[in-house]
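One chain of protein is taken out of this complex; the other chains stay put.
Labels A and B are assigned to the chains in the order they are written; within every chain, residues are numbered from 1.
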Amino acid sequence: MSVRIGVRSRLAPAVACILLGFAAAAEIPPGERRSGYEFMSRETRAIQDDDAGNPGMLWVLDGEALWKRKAGATDRACFDCHGDARESMKAVAARYPAFDPALRRPVNLEQRINACRVGRQKAAALAYESKDLLALTAYVARQSRGLPIAIAIDERTRPFLEAGREAFFRRQGQLNLACAQCHDDHWSGKLAGSPITQAHPTGYPLYRLEWQGLGSLERRLRGCLTGVRAESYPYGAPELVDLELYLMWRANGMKIETPAVRP
Amino acid sequence: MARAIVNAPAQAKRGEIIEIKTLAAHAMETGFRRTQLGELIPRDIIRRFTCSYNGVEVYRVDLHPAVAANPLIAFTTTATETGTLSFQWVGDNGYSVIEIAPIRVE
Partner (left out) sequence: MTTRREFLVLAAASLAAPTAAKAQLDPNLAAKRKAAYEEALGKVVGGARVRAGRVKLQLPPLIDNGNSVPLSVAVESPMTAADHVKAIHVLTQRNPLPDVVSVHLGPRAGRAGISTRVRLADTQTVVAIAELSDGTFWSDSAEVVVTLSACLEEGLI
């Protein structure tokens, strides 16, 4: 039986993956999705569970202060337009990356915050992975804690989702590994003593014990790419945002944990 | 900017042992790490943490580079009288942070 792989076909990725030797390219079924939280030791989970001991809260508190700080030529704070973040930012992080009509492509939360800073506050953009951007992103995402990830895909965002999915299944780097090989096929196994998780970005920005600081999903993805000895993309690259869109969509229904703690 | 988070009860019964949890924002640079060019990154850590109760030191910790970044210090003290719990972190390069927490004791 011959198989035609058409670009538009919904089955195309599944067929392509079978031909390339992967397990079925369907995402992990919703009932089987497990947060990285479940792969950690009891003690590390305890760090995340207690706001009084969760180092990520230091950034969240910084973010709370930044939310009220006036900035830019307009001398306005986030608060001046958005009011109390606990109300206005509820469920926002759960639907990012989201489509930006001006750029005609999805943007992540960090880019959305910078778009506000530059476009509305007339202030300078915050550098990727800077303390301030991490703090604001953590503060905004914290307002979605406990809420389910809800990435809605429509005809505008579908091509970017497919690009992200294609990247997830593509072998790359000197180690010639695809994300799917570890995170779809071998989660719950181990890589050099560390548990392999399903790679759901439920708690970003998060406090990583390895970093001894808070970091973004892009930092983690860049680390993974470096890990398979592939050339990493710069922060904010469309390739990274497409992958973030796919990863969040793949984790639909899972609860936001920001600021999470991970090894 | 949040330099430290202190979790202590606002009120307690006289003689009650209360739990205090503190978290300080600090990289705790060990002095053993090197840059990619091989240069040693100098030590920069919190050296001492003190808790005072109405001006009397009730708990003190000497910290060394083996304490993890963003140090958590959790301990107990006895609620003796109404007043102020004062927490101070002192470290290299003039680092000094003070947080206070009022406490009402019945």
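Keep this in mind: a contact is a pair of C-beta atoms (placed from the backbone, for glycine too) under 8 Å apart; a residue touches a chain by one contact, two chains touch by 3 or more.
The structure displayed is predicted, hence computed values, not measured ones.
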Residue among B:Arg14, B:His64 or B:Arg104 touching the omitted chain: B:His64
Residues belonging to subunit A that touch the chain removed from view: 40-44, 46-47, 129, 191-194, 209-212, 219, 222-224, 226-227, 232, 263
In subunit B, positions touching the absent partner: 17-18, 30, 32, 35-36, 53, 56, 58-69, 71-78, 80
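Note that in this section only the chains that are shown with their structure count from here on.
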Inter-centroid spacing, subunit B versus subunit A (mean Cα positions, whole Å): 33
Residues of subunit B touching subunit A in the complex: 1-2, 5, 7, 21, 23, 25, 27-28, 68-70, 72, 74
Residues on subunit A engaged by subunit B in the complex (per definition of touch): 50, 52-55, 57-59, 61-62, 65, 207, 212-213
